[in-house]
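Only one structure is covered here, and it is reproduced in the block below.
With one protein chain removed, the remaining protein chains of the complex are shown where they sit.
The block that comes next holds subunit A.
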Amino acid sequence: MHHKTKMLSAVLLVSVMALSACSSKDEEKDNNASASGVNASGQANTDPLGKYDPPIELHVGQATDSTVKFLDGESFDNNPWHKEYEDVLGINLKYDWVADTSDASQYESKLNVTIASGELPDVMYVPKKQFKMLVDGDQIEDLTDAFNTYASPLTKKILMSDPKIVDAMMTDGKLLGIPNVGSLMDQADVVWVRQDWLKKLNLPAPKTIDDIEKIAEAFVKQDPDGNGKADTYGLAANKDSFNFPTAGFADLTSFANAYHAYPRAWVDVNGKLEYGSVQPQMKQALAKLQEMYKEGLIDSEFIVKDGSKVAESVAAGKLGLTYGRYWNAIWPFQDNKNQDKNADWQAYPIVSADDETAKAQVDLPLSGFTVVRKGYAHPEAVIKALNLMFENYDGDRSSHWTPIDQDKKYVDKGVLLMKYPLIYMEPPTMNMDTQVKLLDAFKKNDPSIVNDLNTKRAYDAIMKYRSGDNTGWAFDKMFGENSGQAVYQDYQKNDQLFVNGFYGVPGPVMNERMSTLQKLEDETFTKIIMGSAPLDDFDKFVERWKSIGGDDVTAEVNEWYAAKNK
């Protein structure tokens, strides 16, 4: 018996040691946190750009995407913006992790794991759904006071320009995160066509959905690249066919808009919000897509290709027709232009299937929030960082920042410094203003009209392109005469936008049910397009959608809608 007790105690001893090793690590961390909290107190300076002395540390979970590039030797930890925060504000950014947002579901699962682990960075960007989780868990700081005290007039002006957005950014009257406010217009899709192919095959510009079909057919069957092989695609599509609102390239959402169907958006039908994907218009759109797929006008393998795989076909000069945003010019069309100098893309407004003008569907430009971890000692640091960003790009400090941002070494390599700040936002009308200014400057041949950073960047690039350097081509296609932004001007003029009727934070029923419903939707729509399910399965889908939770979600959304319209 004696031996047995000894052995047992040995086992216990080992496990206790292991456990205590874990817990002592936690304690250490807590001590650090409280120590830095003590340092912070005693700051009473309310200057929007007040500097921390001694400098503070801010741990960031950084979102990145495929367009973020660095010069050799530079990184998120070492670049002009990192230095600017340190020099001006005394904020030393430390990057806990960097995660790619190109694949939205991967970024969200990264966030979900982070939130579940409880190891939050001081600051991170979260989409609405994770925002709700953090609010429910009481894991983030209330920024209302910090915002009121520290936000500069410019910051307030830009963020609070639209009452709908102000409404959407407050949670029970409190500001719990810095909303990521964007431009409504910049989210609209246009029709992009390889203009050189169009000319070569003598095709008309797309005006109706039949034109789109005709162009797709010609691009597939008439060998637009002239290599004698049937290796070109028609209309671009990728495995997430209707990926509203996150897509932006090779998406079919605005194809459905031709039939006045608004997949994945909420539509006001007789004063009540209804889900767009289950409306009868959607069936018409799917019917056409099924027909086009059958005729080979959509890549028969689209369901195994993601956006970047489709982009490879563009770069290789095998694809010439897609729906996408104005920035498609810089990615992926510029890659196409780099390899084939004759490649020429042109943007057209989306087309309609009937006499009624088609409206491009957009989401209210509030995709998520930059939040501060509960218990972080300097929540106002985020507001200051935001102030500095706006001042540098759109305010008084732009004369200081422009030469740094427009340094030849960055511009030549196509590196965009605006991708580095802790929070980056553009005034909602910035790109459209730029387009107007640019055309004006070119018409009057007067460079002095170009007086802000965004316009100057585009102006310089376009001048470069005109002097024969193709690397500036994309800017001509984003802001020039037949560009994406030029189409947006048309949208503006003709009132061609449809704004998603629901812009609140998703409620519990929606959070719980929507992904199951969306799975059913994805499955049904993909099968119908591929012809492996008959078109009439759409009706069965609608019934099923309603019965397995769609009706509950609709009821929840309408509660929000009713409260909003009171």
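In this text, contacts are C-beta pairs under 8 Å (C-beta built on N, C-alpha and C of every residue); 3 or more make two chains touch, one makes a residue touch a chain; residues count from 1.
In the analysis below, contacts and distances are computed from a predicted model.
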**OP:** Among "Copper resistance protein B", "Pyruvate ferredoxin oxidoreductase alpha subunit", "ABC transporter permease subunit" or "Cytochrome aa3 subunit 2", go ahead and choose the protein name stored in UniProt for the chain not displayed.
**Re:** "ABC transporter permease subunit"
Subject >> Option from A:N45, A:N112 or A:N494 whose C-beta touches the chain left out >> reply: A:N112
Original post:
Among A:K51, A:K239, A:K272 or A:K419, which residue is in contact with the omitted chain in the full complex?
Top reply: A:K239
Original post:
Per the definition of touch given earlier, which of A:A287, A:I303 or A:L535 contacts the omitted chain?
Top reply: A:I303
Subject >> Touch list for subunit A against the chain that is not drawn >> reply: 1, 3-4, 7, 10-11, 14-15, 18-19, 105, 108-109, 112-113, 115-118, 129-130, 133-134, 136-139, 239, 300-301, 303-304, 511-512, 515-516, 519-520, 522-523, 525-527, 530, 532, 544, 548
